[in-house]
Structure formats: structure tokens, C-alpha cells
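Apart from one protein chain that is not included, each protein chain of the complex appears where it belongs.
Take a look at subunit A:
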Amino acid sequence: MSVVQRMTSNKASSAALTFELVAKCSTTRARASILTLPHGPVNLPIFMPVATQASLKGITPEQLESTGCRLCLNNTYHLGLKPGQEVLDAVGGAHKLQGWKHNLLTDSGGFQMVSLLKLAKVTEEGVRFLSPHDGSPMLLTPEHSMSLQNSIGSDIMMQLDDVLVTTHPDKARMREAMERSVRWLDRCIKAHKNPDRQNLFCIIQGGLDLEMRRECCREMVARDTPGIAIGGLSGGEAKDDFCKVVATCTELLPELKPRYVMGIGYPEDLVVSVALGADMFDCVWPTRTARFGNAITKHGVLNMKKEQYAKDFGPIEDGCGCPCCRPVDQEGAIGVTRAFVHHNSAKETVAAHLLTIHNVWYQLHLMGGARDAIIADKFPAFVKEFFNNLYPDRKSYPSWTVNALKTVGIDLFDS
């Protein structure tokens, strides 16, 4: 094992954020760092669960805290509709609304408009769309998005970007989207009212065209936002392409800024993305799949609704330290069995709440484990163990993971 590289200058600050690089993996591009935000420090790499409407699907902020979460997402579009800007202003922001003492990140609302409303039209002014209800034409601009996110008071806000699916065939349109996203960032920066207490992150666009991504990186980095997101991914592109984009971007991004890959949540994606040098991730999948009765474990996803779990009196995952799974004699343990989750899956919401707690804990703990491994400079071993647990048969390792990890010096087949 080689010595952990320690940075000489390993800390960078902006008005509302401090990024401290703690350790770098000596093999891959993985990094461990501390991101200090207005509502306290968080350890990176990090998975951020999504509390879409200011609530994480039935669990209390106190329970979310008990999973170790210190940074979660709210969706700007949803909060804009309910409770609305006026209420957010009157209440004093989303932290106060939901009783969350820790950090919040909000998206820009553009993703909901563009990817899901087929008739949205993006113009230089903003996103034009027909109201989903009465069909009247609407316009969402970078200024609207900033104003709402300022009212929400999120610790990290995202710029409004021109999102295209990465597989979009029209190269000219892709370029236009990339360039427009840069121009919109400028408008967002200008419209942002609280740069001293809210961090605005830019979003790298450019589809799967690596050259365009590079160009976008240069433009965005020049604008010196406190953090940088890689956007447009997880929209159905081939995983190999996804990895190339992440790797291309992280190569160009400044070392002392957090890198956020948006919309990523499968455990394999997280581990590979960390190896490629990304720090932050979010996805609704862990909490959504919990409501379908699925438990995420290191041996894969288990559907608790299956008859085979009806008489399984073990914890959801053996050895898991979440409040549901940890042994009953330990502090705060609930003593949940698979049989009990099976009994109430799809019948009582409590089963979904319990799986939500477990799944969020799993995702956070996975990133915590990666971080510990990076600091101990044992990250490659961590990655190998992770894949070994997930796929008992090496032959079933997905080829994209093997390829991507190879580019950063990990050979999954080398033991």
C-alpha cells in the first residue's frame, strides 16, 4: 500500500461553503472530503436522499437524522406548487417548514419541465410549457428558479439548465443546450439574492459528446461557482457512455470543489462514480423502491413481498447497523424482521417507512464505507469486496463496471 497523498493546500472556501480535501485514493480518482455548508459539515462522498415535497416519505426528520443523513434534497417544482413561494417566505424557508436542522439541496425545477412535459419548448428566455392542468402557456426562467430557491433557502441551489436527454440525436441542438446552460448560469448568478448563505452550483451539460463536455467544463469552471454538477445523465444512456462523461468531466474539474453527479442512485453507479472522482449523488430510487417492498442489501435488492420471506425472522440485512436491523439489545434498535416487513408490505405504510429507513441508511453507509476506505487508502479493495458481495459469480460482473474501473486502475478480476 502506498502512502495516502496529503494535500499541501487542501482547503478552499467561498462565501457559504468550505471544501476540505481529506484524502485521495492512490490508485483511482476517488476522494474523501469535508464539505461545510451553512447548516453544518457533511462528509463526502455522499448520497443524498430525496425528500421531494419537504418530507422523506413518511419518516420524521428525527428518523432521517438517525440514519446519519445531514444533507437531503427538496424539489423546487413541488415546493413551488405546494406550499408555494408566498408560504415559504412567510414561514421562513424550507428548513423551518419541515423542521430540518441540517442541509438542503434543491434542483432548479427545469428537469420536471423538460424531461417530463413533452411539449415544453426551450427558448433563450426560459422554458415555455403548457400548464399540465389547463393548457395555458407558461414560462419558467432562470430568474424564477433562483427566486424560488432563494425563498426555499436551500444550502445548495442548482442553476436552471437546458436539459436534453443525452441520447438526443441532434448535435446542433445539443450544442445550443450546452451553450444556453452557460448563459443561463450567468443569469442565475445575477439573479441569486443570497450568495452569502446559499451556494449556487453550475451544471455541466453537453450530452455524450466528450469534447462538448470539456468545453462546457471550461466555461462553467471559469464562472467559479462553489460547486459543480454533472447533469443530463441517468436518462437512458449506455452505462459505458455515462462513465466516460463522468471521467471526462472530473479530469477537468478543479480539485478543491465538490462534484455532484445528478440523479445517480444504484449502488454500483455510486461506487464506480466515486472511483471516477465524483463526490455527491442523489436519487429517488432507494426510497421509491422501499415503497415497493424492496430492501437494498450488499447482496442485492430483495423484494420482501416474496413468499420466501414470510417466515424469515432474520433482520432485513444481516450485520446492517440501521435502526431496523441492528440487534434488539442495542440502543435505538427496532428489532424488525423480514417476516414482519413481508407481513405488512403493501398493506400498512409502516412497512414502507421501515424499508425507507433501512435503504437510506444503506446508501449513506455505503458512501461512508467508501470514504473510510479512501482515507485508509484501501479503496480498490473496498470496490472489489463490494462487487464480490453483489455478484457471487464474477462472470456476471457488468462489463461497464469492469471497463470503467479499469480506466482508473482497478481490475475487478485481479484478486
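In this section, a contact is a pair of C-beta atoms (placed from the backbone, for glycine too) under 8 Å apart; a residue touches a chain by one contact, two chains touch by 3 or more; residues count from 1.
By our rule, contacts and distances are computed from a predicted model.
Visitor: From the list "Queuine tRNA-ribosyltransferase accessory subunit 2", "TBC1 domain family member 13", "Transmembrane protein 199" or "Trafficking protein particle complex subunit BET3", give the UniProt name belonging to the chain omitted from this structure.
Guide: "Queuine tRNA-ribosyltransferase accessory subunit 2"
Visitor: Just to verify: which one of A:Ala54, A:Cys217, A:Ala295 or A:Cys320 makes contact with the chain not shown?
Guide: Answer from the full complex: A:Ala54 touches the omitted chain.
Visitor: Which one touches the absent chain: A:Leu17, A:Ala30, A:Leu97 or A:Val383?
Guide: Considering all chains, including the one not shown, the answer is A:Leu97.
Visitor: From the list A:His78, A:Arg197, A:Arg223 or A:His365, which touches the chain that is not on show?
Guide: Residue touching the absent chain, from the options given: A:His78.
Visitor: Using the touch definition from the top, which of A:Ala12, A:Ile34, A:Met138 or A:Ile375 touches the missing chain?
Guide: Only one of A:Ala12, A:Ile34, A:Met138 or A:Ile375 touches the chain omitted from view, namely A:Met138.
Visitor: Which residue, A:Gln63, A:Asn194, A:Asn303 or A:Thr407, contacts the hidden chain when the whole complex is considered?
Guide: The one listed residue touching the chain not shown is A:Gln63.
Visitor: For the full complex, which residue in A:Thr28, A:Gln112, A:Thr248 or A:Ser273 touches the chain that was left out?
Guide: The missing chain is touched by A:Gln112.
Visitor: On subunit A, what residues meet the omitted chain?
Guide: Residues in contact with the chain left out: 52-63, 75-78, 80-87, 90-91, 96-99, 109, 111-113, 116-117, 126-129, 131-141, 144, 147-148, 151, 284, 288, 291, 307, 310-311, 313, 323, 332, 334-337, 339-340, 342-344, 347-350, 352-354, 357.
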